[in-house]
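With one protein chain removed, the remaining protein chains of the complex are shown where they sit.
Right, chain A next:
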Amino acid sequence: MVATQQTNENNQCEESGGRPLLEILDLSVGYETGSGLVRAVDHVDLSLYAGESLGIVGESGSGKSTLVMSVLRLLPLDKTVVTGTVLFNGVDILRCPQQEMARIRWKEISIVFQKSMNSLSPVHKVWEQVEDIYRVHAPGASKDEIRERILHLFNVVNLSPRVLELYPHELSGGMLQRVCIALSLVHLPKLVIFDEATTALDVITQGQILDEVMRLERELKLTSIIVTHDISVVAKTCKRVAVMYAGRLMEVGDVGTVLVEPLHPYTKGLISSFPPLTGTRKKITGIPGALPDLKAPPPGCIFAPRCPEALKVCKEKSPVPTVVSRDGEEHLKDVKFGPGESAGLRNIQVPPIGAHVVACHKYGGDDA
């Protein structure tokens, strides 16, 4: 069992040949409503290399959860319009057959949901659900095997074995969150998505769980996406961060760069909405205004109506995401990405690992 898993991994490493584990290319997601299409995700390009941890931040309604839900193809088919491409390990997630998707789910990509209190059926014991979820990808697994695996993971996330015999309502929010994290790891997936996984918890429990997540990432060599509206969570746990606003990516880059010296006015505003823990007390400014109507987004940069630094061009033309150097001065103008014309999916250019990408006219976004 273990041996086959390793050869699999080796094979896939060779196959992927230095390409990102997850490539999101020109992805758009619209929700069908009675009065029009709400563009929850709008032409997003994002890639994630194996071993990276990516944080996706943005205020409520910015499309973060929709983005990750579409990666697992969990959006209701009848009410959403999804265009673009999501490549996971070279597999076209949005178009692969259902069986292929069922194989990828949980075995390769697993997710920990926002409301862990509701993530388990309230009328079935934890053990029963663990057993069923484990057997999805290992139908013949014996009870002892499953128990051994889950108890090992419970130990990792600091849960007592007796939790298995309890019903979800008998556990606290933090315990349920740990159960969900343990569950997400039963098949040692390549990518784990934490969708606001700690948002509902108090800061102490959140801190403990984040520490555990970071330890797991190190020990199990996980690749992870952490979706949150809390910049401190990203600062603590992620190597890279993608800032989202109204369905579009504003800025992507290393946490140390983006959070310390943000370039995009939205990122600056988002960061100044949180009080700094150290240093002198600064005024918390926040960002005045509200999200635009996503059924009829304004022309030009989606953030322009709220942007304190908006220029004339900002209200006319959408900025193109551009790779910038560390200080934001020199533009690497020739590096554009997104699906090439020849849409031969293997040949798409993706920004190099660690690139700092900004979608703003102030930083070369008008080169298109």
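Following the convention adopted for this analysis, a residue touches a chain if its C-beta (ideal position, glycine included) is under 8 Å from a C-beta of that chain, and two chains touch if they have at least 3 such contacts; residues count from 1.
Convention: contacts and distances are computed from a predicted model.
Peer 1: Which one, "Co-chaperone protein HscB homolog", "Long-chain acyl-CoA synthetase", "Multicomponent Na+:H+ antiporter subunit G" or "ABC transporter permease", is the UniProt name for the chain you do not see?
Peer 2: Not shown, but named in UniProt as "ABC transporter permease".
Peer 1: Of A:L37, A:V136, A:L151 or A:M214, which sits in contact with the chain we cannot see?
Peer 2: A:V136
Peer 1: Among the options A:H169, A:K221, A:K295 or A:K312, which residue touches the chain absent from this view?
Peer 2: A:H169
Peer 1: From the list A:R19, A:R103, A:K239 or A:K315, pick the residue that touches the absent chain.
Peer 2: A:R103
Peer 1: Of the residues A:K115, A:K239 or A:K315, which one touches the chain left out of the display?
Peer 2: A:K115
Peer 1: Tell me where the left-out chain touches chain A, residue by residue.
Peer 2: The list for chain A reads 72, 74, 78, 101-107, 110-111, 113-115, 118-125, 132-133, 136-137, 167, 169, 180.
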